[in-house]
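As you look at this complex, bear in mind that one protein chain is not there, while each of the others sits in place.
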Amino acid sequence: MSDGFSENNSKGVNRRAVLAGGTALTASLFMPKNLRAQDFATADINTTGLAVTDDTVTIGILHSVTGTMAISETGSVQAEKLAISQINEQGGILGRKIEYIQEDGASDWPTFAEKARKLLVNDKVASVMGCWTSASRKAVLPVFEQHNGFLYYPTFYEGLEQSPNVIYTGQEATQQIIAGLDWVNQTKGAKSFYLLGSDYIWPRTSNKIARKHIENFMEGCEVVGEEYYPLGHTQFNSVINKIRLRKPDVIYAIVVGGSNVAFYKQLKAAGIDPTEEGPIVLTISVTEDEIRGIGGENIEGAYACMKYFQSLENENNIAFVKAFKEMWGEDIVIGDVTQAAYLGPWLWKAAVEKAGSFDVDKVREASPGIELTTAPEGYVKIHENHHLWSKTRVGRAQADGQYEVVFETAELVEPDPFPEGYQ
Amino acid sequence: MQSSAFMTRKELIGFLILAALIFIVFPVALDNFRLNLFGKYLTYAFVAVGLALCWGAGGILSLGQGVFFGLGGYCMAMFLKLEASTPENTAIQSTPGIPDFMDWNQLKELPWWWEPFYSLPIALAAVVAVPVIFAFIIGVAMFTRRVGGVYFAIITQAFAAIMTILIIGQQGYTGGVNGITDLRTLMGWDIRTDEAKTILYFVNGALLFVVLLVAQYVRKSKLGRLLIAMRDQEDRVRFSGYNVANFKIFIFCLGAAFAGIGGAMFTLQVGFMSPTLVGIVPSIEMVIFCAVGGRLSILGAVYGALLVNWAKTSLSESFPELWLLGLGALFIAVVMFFPNGLAGVWSEKIEPRLLALFNQKKPSRPTPDGAPAE
Partner (left out) sequence: MFADYSMSELGAIFAMQGFAGLILFSVFVLMALGLAIIFGQMGVINMAHGEFMILGAYVTYLTSNLFADHLPFLFGTYFFVAMIFAFLISGALGLLVEWSLIRHLYKRPLDTLLATWGLSLILQQTYRSIFGAREVGVSIPDWMMGSLPLTDLIEVPINGIFVMVLAVSISLAVYVMMFRSRWGKQVRAINQNRVMAGAVGINTEWTDRLTFGIGCGVAGVAGSAFTMIGSTGPTAGQLYIVDTFLVVVFGGAGSLLGTIASAFSISQAQSIMEFFLSGSMAKVLTLLVVVGILMIRPQGLFSLKLRK
């Protein structure tokens, strides 16, 4: 796997160094730019006292290993560790091996803030891969801004944020929603939508954007219901009856966590089977990871709108899935967020090499415009607003727990965390 | 050994040792980051001291102290959030000047009950008053009907659950699951800097001592002794002509006030408040702080809060998987083998030996304030 970032903006000195490194090793195809540590004096590439030595650089991994969020965050941790080990196999970053300090956020937001402070203040990590829920990101954000840390955040989320200290490797809401709604309208002729979600900021914001799009930009389409259930809710028979009453073309579901499992099982038991005639089920909250808990047979036929599916058939992804399974076991599945988490270390590597420095300010400056041609999802690029350009894809769930990709946008979708006309 | 003096010599020494630890040893020995962590732990000590009074002395086990901690913390956070949400800072919003989460939830103006929190004095008063009023309502409803024991415990727990669901569900008004975040300044003073955090640590320590002295006073007063009498023989106290319910309500409200102050200090030192500090899990963890320290001892409660949290931080740094097992085992061990916690171990095992060592004379048999509460 090549690390494939374009370095057209490299500063002269670093470019020379890069070339020197490249020629020194007569370039196996897979390691085109293996940089040697001695080409970069530690004092030059680390002027702010980060944890960089002559042959290592330390970063942080900050996810929940315990508590209710451990279910979701485990995949991200695995993906980040895989990326780190692959980068190290290729010789590391600026000739330095990546070491990581892993901290447990324990699904508890104050703990996230505490651990973020520890990583930045005590351990002086050069960057942090971490967080999953919006709440944990909101909790650590002031810490990162105060101590000038750099966070790679993997989850698709509600947007409405753009921090100089965060790179958002997941999609913000419009990237995930709009193309999917247009698709279901154009190819399935869907006109009426029932919006449903767990009751917190992400589903509410996402449904707000969906509603605006349906009402203002999709001709002849309407929202026939919108409602929210508390996190952890496990009884959905009432809402299923309401859906029956309103007869929407599309059930647009953003249910999360344990509720997810309950919702799809009860939907199927109530006779709303997405494989048959009847309402289309479209979700933006069920990745392959979640299907494991739901059971493929219970969600078969539903559509999900993501940027990545494990079943994508491109070379990058095939290699990624293979490597992932070699490291973490054959029966593991990889969801959208896991892939986004995998991008974190690679994007950071690319930015550091472009900047020729580990300094956070320089990495931040170098980040916009970084491209990754080796991303399992295909090709991504960092936007000025610290989010990624990426494609939107629609997959149809199958009984074996995988998605069959039925649609992808032709172009990369521009990230727009503060969408005009959708507020 | 109920001495009528405010403090026996032994207790005075205990207070002085703790003061030395908090004001001298920790600030000298710990770096800024660790000191701030200890400051955070000490905010839990407020709750634990309140619990030592309610539970240890009064026999009232509340599994809903997180509610009071959270109410105090939210009152503080509301003030700080309003200060942070100046029209300039929030210019990007569709309605500038209101907290960001309200804007995300399509609120166009500040709800009326947020308005008072523009004023610091009102916010500070609310930090104590709101938890107390809440505790008073619960206390009147429960204690005048003589609901107590386990039943009281699970009702308070249900309150903790309900409060969390309410806060999460009403996110336009409360910040929802994210909580109230990104708090910056207190009357223009940046609370995020290292110096501010150090100062807040000392303010926190000083407040804790005020609370400890109040608790000590209550314990030594007639009220304190009545509480213990009530815990052990409620009916006898009642037949002696005392209104048992009133004493219970008072002590419960006092515990709530302590918790509210702790919550406010938490918000100031950590920089945000969230529903994860209100629910069932934190509430019951606060009880374990008190139990580990020794449910009868107010000083023990402080040590309990420090020790358990410190163990949590260091264990979860090195063995995240083991932490839950350790915490679970701690709950069981304390209940099964050390019902009087650290304070019990100290006064039953260590202290007599120390005394024997130094004085070479037989120490008087230590008598803790009584058997563990039911």
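Note that the chains are named A and B in the order they appear, and that numbering of residues resets to 1 at the start of each chain.
We adopt the following convention: a residue touches a chain if its C-beta (ideal position, glycine included) is under 8 Å from a C-beta of that chain, and two chains touch if they have at least 3 such contacts.
What you see is a predicted model, and the numbers here were worked out from it, not measured in a lab.
Within the full complex, the residue among B:165, B:186 or B:245 touching the omitted chain is B:165. Contact with the chain not shown here comes from a single listed residue; of A:124, A:242 or A:325, that residue is A:242.
Within the whole complex, the absent chain has one touching residue among B:7, B:133, B:155 or B:311, and that is B:155. The missing chain lies against subunit A, touching residues 65-68, 70-71, 74, 199, 226-230, 232-235, 237-242, 244-245, 257-258, 260-262, 265-266, 268-271, 273, 289, 291-298, 401. For subunit B, the list of residues touching the undisplayed chain reads 55, 61, 63, 137-138, 141-142, 145-151, 153-155, 157-159, 161-162, 165-166, 169-170, 234-235, 280, 284, 287-288, 291, 321, 324-325, 327-332, 334-336, 339, 372-374.
We take it that only the chains that are shown with their structure count from here on.
Note for the complex: subunit B touches subunit A at residues 31-33, 36-37, 40, 92, 94, 100-101, 104-106, 165, 168-169, 171, 176-179, 181-184, 192-193, 266, 270-272, 274, 276-277, 313, 316-317, 320-321, 323-324.
On the side of subunit A, the complex with subunit B involves touching residues 65-66, 102-104, 106, 108-111, 113-114, 117-118, 121-122, 133-135, 138-139, 141-143, 146, 158, 160, 199-201, 204-205, 208, 230-231, 418, 423.
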